[in-house]
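Just below is one structure, and these are the notes that go with it.
Removed from the display is one protein chain of the complex; every other protein chain stays in position.
Coming up: subunit A.
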Amino acid sequence: MRQRQAIDLSDLPTYGMGSRSPTWWGTLGFMALEGTGFVLAAGAYLYLAYINPAFPLSAPVPNHWPGTIVTLLLLASAVPNHMLRRWANDCDMPKVRIGLVVMSIFGILPLIVRWFEFPALNIWWDSNAYGSMLWVLLGLHTTHLITDVGDTIVLTALMFTRHGYSGRRFGDVDDNVFYWDFVVITWLPIYFLIYWLPRFS
């Protein structure tokens, strides 16, 4: 088939941030499917709470303090996270490096406190269905936390090498910011379900 050159794409940029980038859409896709998993797990918890007249099944309510500290840390992390986004969009390497180190620390701190959250649930996973669901919800979020912290640390290391000087790498930082927002936002309803719903039941 004969061809006719209709347009020239030479002047297009070689990377784009946010929703211009395919990686952003891929991240959104994974958030959608992981978010669906969270919603279904939370739905399962509420379903069990609904069908059991005496929820939380005679168990003591959890100690909310470790969870509350994690919540405060995660909320506080939103500030440097969004500063990092701005720096990544400006391709400002020194600030991006600082921002990533700060965000790595803001990732590790809640993980340390998370360690104390599991015993603070005041019930084992195999005691009853209520205990199982608390451990499942907390475990599900912890998996996301570990994954994203690992990702942030690797990205931080990468940005300290020569490979960091690339528009796409700044785009990766932008996407990492995006995913961290997801980790923070998904925690809030789970925090409520784990620590406060049993108190209101």
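The rule is short, and it goes like this: a residue touches a chain if its C-beta (ideal position, glycine included) is under 8 Å from a C-beta of that chain, and two chains touch if they have at least 3 such contacts; residues count from 1.
Methods note: contacts and distances are computed from a predicted model.
Visitor: Name the absent chain as its UniProt record does, using one of the following: "Cytochrome c oxidase subunit 1", "Outer membrane starch-binding protein", "propane 2-monooxygenase" or "MucB/RseB N-terminal domain-containing protein".
Guide: Options "Cytochrome c oxidase subunit 1", "Outer membrane starch-binding protein", "propane 2-monooxygenase" or "MucB/RseB N-terminal domain-containing protein" narrow down to "Cytochrome c oxidase subunit 1" for the missing chain.
Visitor: Out of A:Asn63, A:Asn89 or A:Asn128, which residue would touch the omitted chain in the full complex?
Guide: Answering carefully, the residue with contact to the hidden chain is A:Asn128.
Visitor: For subunit A, which positions touch the chain that isn't shown here?
Guide: That gives, for subunit A, the contact residues 1-16, 19-22, 25-26, 29-30, 32-34, 36-37, 40-41, 44, 47-48, 51-52, 55, 57, 125-133, 135-136, 150, 154, 158, 163, 166, 168-169.
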